[in-house]
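Omission of a single protein chain aside, the complex is shown with its protein chains in their original locations.
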Amino acid sequence: MLLASDIEVAQNIGFYLIAAVMVLGAINVVRSSNVVHAALSLVAVMGGAAAQYLLLSAEFVAVTQVLVYIGAVMVLFLFGVMLTRAKLGKDIDLNNKGGAAIGAPVALLLFGVMAYVLIKGFEDDRIVTSGDEAIGSTATLSDKIFSLYALPFWALSFVLLAAVIGAIVLARKD
Amino acid sequence: MFAESTEAAGWFLENAWLIPLIPAVAFFLILGFGKRMPRGGSEIGIASMLASLVIAAGTAYQWVQRVDAPVAEGEHALARGSFGFARTFSEEAAEAGHEVAPVISTLDWFDIGRLHVSIGSHIDGLAVTLLLLVAFISTLVQIYSTEYVRGDRRYTHFFASITLFSAGMLTMVLAPNMLQFILGWEIMGLCSFLLIGHWWEETANSKAALKAFFTVRVGDMGLLVGTAALFALFGTMEIGEINEQAANFAGDNKGMLLFAAIALFIACIGKSGQFPLHTWLPDAMAGPTPVSSLLHSSTMVVAGVFLVARLYPVFHVGLDINVAGQSFNLIAVIGGITVLIAAGLAFVQDDIKKVLAYSTVSQLGYMMLGLGVGAWTGAVFHIFTHAFFKCALFLCAGSIAHTGSHHSFDMKKDMGGLRKKMPVTFVVWIVSTMALMGVPFFSGFFSKDEIIDSAKHNHYTVFYFVAIIGAAMTAAYMTRATYLTFFGKARGGAAHFVHGHDDAHDTHDAHADAHGHDAHGHDDHHAPAHHSAPLPFAKTDSSWQITVPLIILGVLAIFSGYLNAPALGIHWFEHMTESSIGAGSAMSVPPPPEFSWAAAAPGLLLVLAGFVVSLLISKAVFGEKKTALQGLTQRNSLLGAGHKFLVNKYYLDALYENVIVKAVAYPIARAAYWTNQHVLDGIVNAVGIGGKRTGELVYKYVDQGLVDGAVNGSGATARGAGGALQPVQSGKVNLYGALLFGAAAVGALVLVLVNS
Partner (left out) sequence: MLVNNFLILGAVLFSIGVYGVIARKNAVLVLMSIELILNSVNINLLAFDRINGTQDGAVFALYIIAIAAAEVGVGLAMVLLIFRNRKTIALDDLSEMKG
């Protein structure tokens, strides 16, 4: 007999494992001295994010995350790395002089403020994990997109079109 | 009969928002397709203005029916006058008139918190008057312009701007709330800049455009502040609600209302060219003449007067107008000063357009004076009549320059003796001048006389004298201008025109350059000079596109006054508009005084005296016979000094540029320069090479700072700001990012600390 509390324990273990991978990957993205390693760590972070979306029972977003981010965006990044002829291997010239000295305090301050607010604001609110079929179902999601959020969707398609044309114009040789 | 049910107010009344929308759309059409049209886009502009005019006329017609509808069933008699409904002054009738509710139709624009903003139309008597006026005059001016700016290199842009200009004014006139009002107001500000600087290749023109823009902008701050104050006070942007609440104002927050009224009035001072911000108006003559005429008759400058008329309860209650024992208030004082000062300046101008410009300033002063003494109807009616005759006068000036004086506006050098050759222009000019002077039975008489009468009747005795003296001065300077232009010996460009038309064109270019007239640009369209056909009965006058609008305006300069002629017992206009001030208000605007010829007599006598004296002096000074008066200002030092004082516009420009600009802008510029030199070079290189120079500058400015405390304070602030902003200018993207996120973090921290 599988109890709800057991599921929650399993979920928590899963969450912390994935979260650890994500945080380590993220740190590697910003600290690695190898551009390709940084890019691959980013893949780990994004994959972890997709897994977290599954824990949040948002399957469609998770799948999209894998397809778009890991499938398309990462390939773009790797192309970017190659086309800008980054050194494959160690490159000590990836960071700003004194960047860490400025970045670390700013990041820590931001994190401190956010963590304080979150802990104070949400204390021990829990996520509903009832077996409601409608939650996270792709059908209700599509209903939302094509009714209430149709106008932003429409605008978004123009943004994408503009981005495609813009990218071509910017990157072509002549 | 229309308007049986209160819901259906009529198609035109409910769809009046089309009136500004059509020219606004036309503006984009002209910009987009104008250059490809056979007539360069002017046909789109004229068609849109005609469409607006038709809808405005329909609106006016339905408004008249709406006002009269309840009267038909009421018992109190409204005697039918020869031009509509004349009203007997019984109290019942007054009440009946106040009950006509405005027709408001709106669309939601946006919501911010408790502020709900709509866009649409607010139709009442005042709005209808201005709508009809603006649409009508814009149409005529555009027709006139097709000939006047023909061949100009920015012909299409001219029509685009002038169409948008009308759209802006119409938007403002219709505004149901303050935000739409500001929208229209600002569109006009922008277009006036574009149009005044239409011939921007000449530095003087672009400077005049900038001056107009910035001077008006000083006042515009007042509009924003005043609107904010009204919102804080009443919690609404709707003009109708503001008026109602202000009229019934009983709170102890009177200071706030006073503040709002003063702030809004500062906006009116800027826009309507009232003293002391009137200096931009004469410089605005740099624009093409049709622009001047539109600007000075029905749009732009009228906007300020319109704002006071629109929000009259705010001013009336806020500034204690018509309160027993009060014989002064801000609006009347500013209006009175403007009347006299501008009329004085009009005497010494050689440029015909500048005479008219100062005359406009002076007449706007009358309107403000009227509003200040409680003569709301008189002031609004003066807007109405003044628009026709002032537009006619400007278009006459343009016609003279276009045909008679070869693009010069200089009355002393290039005009004179034109009455025989330009009969249409001459007759229209004379008719309009008589209307402007306030000669009985011309339109200006009825409106101006009501203002003057009310000033006396409402116990503003000082302003009564100001008004009649102003009227005499008006008569005098217009006589001078008329004499110089149409009588006496033909001079300069006019001589070429009068004595032989053929050789004139050859000498024209050199001629125009030789004059070097300063602010006004001469039109540079003389190269392909094929003019259209003139009217058959005035072959030597300007072509029909110019003379037909002139004739129409001339006719209206006479007859528009009969819509509200107290002298003949006609109060139709008043009846149509009186509900605009606020329905059922507790505000006590005194009824206009009964007209009597005895009361009008002193003013009329002074006008006559002004006319006669000015005619005699003009004949003596500018006539062909040698007299002792000629060159008097050169010989008599006292008169010369007075003349110089006036020619220099009371030294107000000098005051602004030398004293105020130097005192305010110069220290700021100096502080900024000091920040630049001292902080950026100084701190960065303090130990290094710049040390010595920095030391000198520090010494110098510490010294200066001791003398001038204000500069010192602003300098200290600037040093702090400069120091903090220094990293921003590093050009390093990462640092920008750090600053952005750091600021966000600190901001969030502050919010957390404040809220916990």
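Each chain carries a letter (A and B) given by its place in the written order, and its residues are counted from 1.
Operating definition for what follows: a residue touches a chain if its C-beta (ideal position, glycine included) is under 8 Å from a C-beta of that chain, and two chains touch if they have at least 3 such contacts.
Treat the numbers as computed from the prediction; the structure is a model and nothing was measured.
Residue positions on chain B in contact with the hidden chain: 728-735, 737-738, 741, in rising order. Take chain A: the residues that touch the chain left off the picture are 8, 11-12, 15, 19, 22-23, 26-27, 29-30, 35, 38-39, 42, 45-46, 49, 52-53, 55-58, 60-61, 64-65, 68-69, 72-73, 76-77, 79-81, 83-86, 93-96, 99-100, 102-104, 106-108, 110-111, 114-115, 118-119, 122-129, 135-136, 140-141, 144-145, 149, 152-153, 156, 159-160, 162-164, 166-168, 170-171.
The criterion applied here is as follows: only the chains that are shown with their structure count from here on.
Those residues of chain A that touch chain B in the complex are listed here as 96, 99, 102-103, 106-107, 109-110, 113-114, 116-117, 120. Looking at the complex, you find that chain B touches chain A at residues 732, 734-735, 738, 741-742, 744-746, 748-749, 752, 756.
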